[in-house]
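Only a portion of the chains appears, each positioned as in the full assembly.
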Amino acid sequence: MTETLKLTVESKTGDVAVIYTDGYINNQGGEEIARVAYELIDSGHKKLLLNLAKTKIVNSIGISILIEIIEKMLEIDGRLAFCSLTPTIEKTFNIMGLTQYAAIYSDEETALSNLG
Amino acid sequence: MQQITLTLPMIRDMELTASKTAGALGEHIGMSRDKIDEVRMAVVEACINAFEHSGARKREVHMRLLVLGEDADPRGLEITIQDKGTGFSHTEVVVSKKPTEPQKRGHGLRIIHGLMDDVEIQSDSDGTTVTMTKLR
C-alpha cells in the first residue's frame, strides 16, 4: 500500500541541510524523516530545515516523531526549523506546542538567512 | 438534509481516503481551501484514534457527512466518526492546554478541538462517536 512520503535532501553552506517532503507525514513518513535527519546529524549537520511545501496533510503520530528529532537536536545543541507550511499545518504545529521548540519560517530563503 | 454515510476498514492510510471524501464534500459546498484542510486534518485524527485506541473487534469505522443548512445555502459540515470499540472516559483524558515541554503523544483530541468549530464526544463501552462541526 502506498502514498509514500518522498524525501529529497540538499546540503547547504556550513552545517545546514534542507529536507524536502512531498506527501503525507504519517507514522512511516515521520520515521523516514527521522532516519534521514539522523544520517545528516551523523555527517556533521547541526542545522536542519524541513521544507514542507509539498506536504498538505500530516497526522499527530507523524509529528510526534518530528518532536523526537527536535529533542535530539536540543541535546546536541543543533537546530531544527520548518518552512513553507500550509496555514492548517502551522495551526496544528501551534496546537501541538511545537512552535515553542522549533522556528517556523514562511519560506526557505528567510529560513536559511536565519539559520545560516 | 443531505448526508453521505461511509463505512471504512481500519487499515493503514484509510484515514486519508476518509479525509479526501470529507474534503470533496467541503469543495462541493464551496468551503475555502484552508477550512477544507482543517476538516481533513480533524478527520484524519478522529480516524486514527478509532484505528489505534478503539479496540473494536469489528475493524470498521462509520463516517457520516452531513451538510448543514439549506441546499441552496449550505452553512457547513457536521461530521460524525464512530467506532464500535470499548470506549474511554472522556473526563479522564485531560485535553490539556499547550504543554510546557515537548509532549509526543496525546495531541489528537486537542487538534480536533483546535481545528473544528464544535466537537462533541460520546463514548461508552459500546464505542465512541466523535461529532464535529465546521461552518463554511
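When the chains are written out, they are named A and B in that same order, and each has its own residue count from 1.
Following the convention adopted for this analysis, contacts are C-beta pairs under 8 Å (C-beta built on N, C-alpha and C of every residue); 3 or more make two chains touch, one makes a residue touch a chain.
Since the model is a prediction, treat every value here as computed from it, not as a measurement.
The complete complex stored in this file has its protein chains present as A x2, B x2.
By definition in this document, only the chains that are shown with their structure count from here on.
Between the CA-based centres of subunit A and subunit B the separation comes to 26 Å, rounded to the whole angstrom. Chain contact summary for the complex, subunit B toward subunit A: residues 11-13, 15-16, 19, 34, 37-38, 40-41, 44-45, 48, 98-99, 102-105, 107-108, 110-111, 114-115.
Across the interface of their complex, subunit B is touched by residues 1-3, 24, 26, 56-61, 63-64, 67-68, 70-71, 86-89, 91-92, 95-98, 100-101 of subunit A.
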